[in-house]
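Working notes, beginning with the structure itself.
All protein chains but one are shown at their positions in the complex.
Here the chain labels run A and B in written order, and each chain numbers its own residues starting at 1.
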Amino acid sequence: MLETSMFSEIGLNHYLVLSALLFTIGMAGILLRRNLIVVLMSIELMLNAVNISFVAFSKYNMNSEGQVMVFFVMTIAAAEAAVGLAIIVSIFKRFKEVNIRFFEHLKG
Amino acid sequence: MDHQILIAVLLLSPLLGFLINGFRFRSQSYVIAGTVATLAVTVSFVCSILLFIELLALPAESRRITAHFFEWINLGDLNINAAFVVDQISSIMLLIITGVGALIHLFSIGYMHHDKGVTKYFSYLNFFVFNMLILVLGDSLVTMFVGWEGVGLCSYLLIGFWFSDSAKAAAGMKAFITNRVGDAAFLLGMFILFMTFGTLNFYELNALAPTTMEASWLGAVTLATLMLFIGATGKSAQIPLYVWLPDAMAGPTPVSALIHAATMVTAGVYMIIRLNPMFVAAPNTMMVIAIVGAATAVMAATIGVVQNDIKKVLAYSTVSQLGYMFLAVGVGAFGAGMMHLMTHAFFKALMFLGSGSVIHAMHEEQDIRKMGGLRKYLPVTHFTFILGWLAIIGFPFFSGFFSKDEILWQSFSSPRGHTLLWVAGALGAVLTAFYMTRLMALTFWGKSRVDKNIHPHESPWTMTVPLIILGILSVISGFIGVPHAIAEFMGHIPNYWQQWLAPVIRPLPIEELQSVTHTLSEEYMLMGISVFLAMCSAIFAYVVYTKKKHIAENTAQSLKPIYNLLDNKYYVDEIYFGAIINPLVKQSRNLWYYIDVNVIDRMTHVASDVATNGGKLVKTLQNGNMQQYAMYVSLGLIIVLSYVLMR
Partner (left out) sequence: MSMDAVLFWFLSIVVIGAGLSVVLMSNPIYSALSLVMTMVGVAALFATLNAYFLAGVQLIVYTGAVMVLFVMVLMLFDLKRELQAFSRGKITGFFKIAGVGVLAGLLVGVITFTTQKTSLIAEGSPLAADIAAQAASGADNTKILSENLFLKNILGFELLGVLLLVIAIGVVALSRSKGGTHARD
């Protein structure tokens, strides 16, 4: 049942669907790309998707908790990016390439 | 001193010796090892004497010293204590074990000094003494069984002491396995006794022994005592389980003296005497024991006649003498059996040690055909050997005379005896005189047949001193139990032995005793016959084997089938192999191949294959590819979300 209001009136669901789509795009990047840096970028994409839904909930719930959570997520995302890039740098130093298959060495 | 401490020292001293020597078993210093081991047993001997003196001080009816250390097993009705008891029977055994044991330890110092494993040897020997003490001191069948198994283990270890020779290792295994057959029966007997009487303590069992004689073959007491007797045939080398003892001569000679002559092999006799009220209540068992004992005595003696290995002769002689002991207990003469046990321990240990001395002098030569004329090289050994010889052939007033004659008389006169049993015993005595004289003649007398390269020499003092002490004991020990008939003749010497054992021996029922009457003149006559025949036999053997050797050879030629039969020990080993062992091995092989390999192994293989292949299958999931891991996560997410949506 498509209604015209779906396009004109923006509600919580719109943001959540957008967030879900962005999340699955990020997930596809993680699953499919071989370049570690791009994989890391896809992770950032997913984090941002989640942030969108947090802020949307915060607004439509009349509650600032969601925004606080976004604040935390951002901090951790920044930290994670720093560590991830450091690992990528050491992998590059080691193999002269940043392919995800080098992580296969981590299996037992 | 407190009894408990005394008994603890008595028991723990050999154990300590075992531990000390056992922890430094690589050492090759025979002086230290031998001193430690001999001291350990000597301490036990001193304790035994002290305990014996304590016993003497007690009134005759309550001569019993118990030491309760701790509760060992407490399961429902079964209550076994680590408790040890010294009474009339076990104190005698204590004195024999520790006294003869100490002498044999001393002898071993000289005998084993060239051996590389001397420390190991002494630690085994001490461990044996420890187990033997547990066997005789235990206050219940279970405690006794611990020692029973322990001496079996030590026997195995010491027979196979030179295990690099596979024949000797096999002899050890034969002894162990044959004993195992007897032990199974021993256990069954214990179970029946426990089922019937609810206890395994000797004193409680003896108090509960039925007063009426059990006539049935299938009564509980008869079955239990029969089973215990089968256990005794294993340990004490009686028909049908005697086959291991001759092979056990593969061990060092002092071991043969200690374990396979003086102490361990008498454990079966000791056990029966311990439980004598129980055995008295089962006349059928007594009959079986007497018949088996007499048969063993004769059969082993006949084999002994043709043996050429000095130790084999003594081994068959031991089997034969053990037969006498069983004959004695089988006719209810427990005191006489115990007496023979003691005198036999002295003279047989003496002769084994003497043979050890001979073997030592002859540089490990054991074949008596290659000896002869050793009298002038080994004067001490020869003299002491003569004492043992006179004792075993029952020369009047030597120890063996008193004990053997008492057994023969009892086998005739006891209400449970029989003339045939006496005939068998007398025949055994004649044969014993023959083969022992043959042994003496071939070894010490006559012309020397010694190899030119061997220069026999007398042994060091550590070996001759035990010989002399045992020689003296072999001569005089009979006088503590002079039979009634001879005592009359010698001026009323009291029979200390009977008096000592009387409180713990249950006499045969009075109505049975009254049913037979015998006179002193009968006893003198039978004694005269047996002694006369034995002496004739000894003189005949002396003449044949020193002067007229062709008689022996001619007889062997003319009686070829009988000679071969004896030389091959009645083919008993072959029969056992053909009838029992080989079919068993064959069936086991079939079971192994058809059941074990094809069924059980296959089942386990299938199980392991399932696990392996399952693992391989799952392994592909975990291939280290992180993107696949992420895929699993997303698939899991899908499943969860689908569930949420479907709900």
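Basically, a residue touches a chain if its C-beta (ideal position, glycine included) is under 8 Å from a C-beta of that chain, and two chains touch if they have at least 3 such contacts.
Not measured: the values here are computed from a predicted model.
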*Name every displayed chain that the left-out chain is in contact with.*
A, B
*Touching the missing chain, which residues of subunit B?*
627-628, 631, 634-635, 637-638, 641-642, 644-645
*Please give every residue of subunit A in contact with the chain that is not shown.*
7-10, 12-18, 20-29, 31-35, 37-38, 40-42, 44-45, 48, 51-52, 55-56, 58-62, 64-65, 67-68, 70-72, 74-79, 81-83, 85-90, 92-94, 98, 100, 105
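In this section, only the chains that are shown with their structure count from here on.
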*Where on subunit A does subunit B make contact in their complex?*
27, 30-32, 100-101, 103-107
_Please output the residues of subunit B touching subunit A within their complex, sorted ascending._
622-627, 630-631, 634
